[in-house]
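Shown here: the complex without one of its protein chains, the others still in place.
The block that comes next holds chain A.
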């Protein structure tokens, strides 16, 4: 395959990350778009595609307040291709879709974005009402009647298997949150910029055993943008392009209560079947950690360690630290940087591959990174490479 047929991530951008931000979520999105365009040296007239996850969700506006058609209209984009929806293999599926579009000639430069306004919406229920029905249906009917109302309780059950079957300890699992919080100290945009000690972690209140408060991300307001560009349009771009070297995603049973096992395993395996790179080539991993345990299973699923060995792999934290052999979630992950909902991981992978991490930039000359989203019943993995 020639580079012409490849898809690249070019400009990236991110708004302020906060809680209860006064700025309208569409304007947060515009902030991120402008930053991404400026980095790429592209004008809005050169954008001919838009892709998002999960599209506007009217019954839960804070979860996804800005639809792709709204953004297209607001920015005067003449789109030849666009997509936005939740029925895709998790958040970064929006980038997979955009990459597929540019590789097949349907668009040249696609704005991919994820905007969240969950904290702001809760603070302003008049403008962002939660639409509740008297009764639940769809997948929710199999969990809500049992008060399994949060994804924390769903992930916790998978985590409990690791505790019972493989001996995962709280001290081992803590390393995800501790690493995130340490890295966030060096990220000026991160939501939580306070260190976390092992003692604080171990004494935190339980949310859903074995997950405690610090194993969970927090509702945030923010927008993250990545522009996906076609190989034959790359000479229009000013920034260093990052090639999407491989993509994988999977869903078996969409409902958490029926998923036998986590989609991160099938997705991780498939990713390596689509590339000549191997885990040994990877310089940094940005792994979905809406709950800490998901990042641990991504390490296993992607083959950095055996199934069940994730706890031992991260024990002590030095291996996944900023100066370790496999730096993890160098921006603070969702647990510390904020619930950017998947897109933060791809954004940071590009930052690191371009050497633009500032105080949090990893050592050496990183050329290969992985970004993932989801990991429960749905999962997406991107293998990203810088060639020059």
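Going forward, a residue touches a chain if its C-beta (ideal position, glycine included) is under 8 Å from a C-beta of that chain, and two chains touch if they have at least 3 such contacts; residues count from 1.
Basically, contacts and distances are computed from a predicted model.
One subunit of the complex is not drawn; among "Dihydroxyacetone kinase subunit L", "Carbohydrate ABC transporter permease", "OB-fold domain-containing protein" or "CD225/dispanin family protein", its UniProt record names it "OB-fold domain-containing protein". For the chain missing from the display, the contacting residue among A:156, A:173 or A:379 is A:156, taking the whole complex into account. Although one chain is not drawn, the whole complex shows that of A:209, A:281, A:325 or A:387 it is A:209 that touches it.
Although one chain is not displayed, chain A still touches it through residues 133-137, 139-150, 152-153, 156-161, 164-165, 205-211, 255, 257-258, 260.
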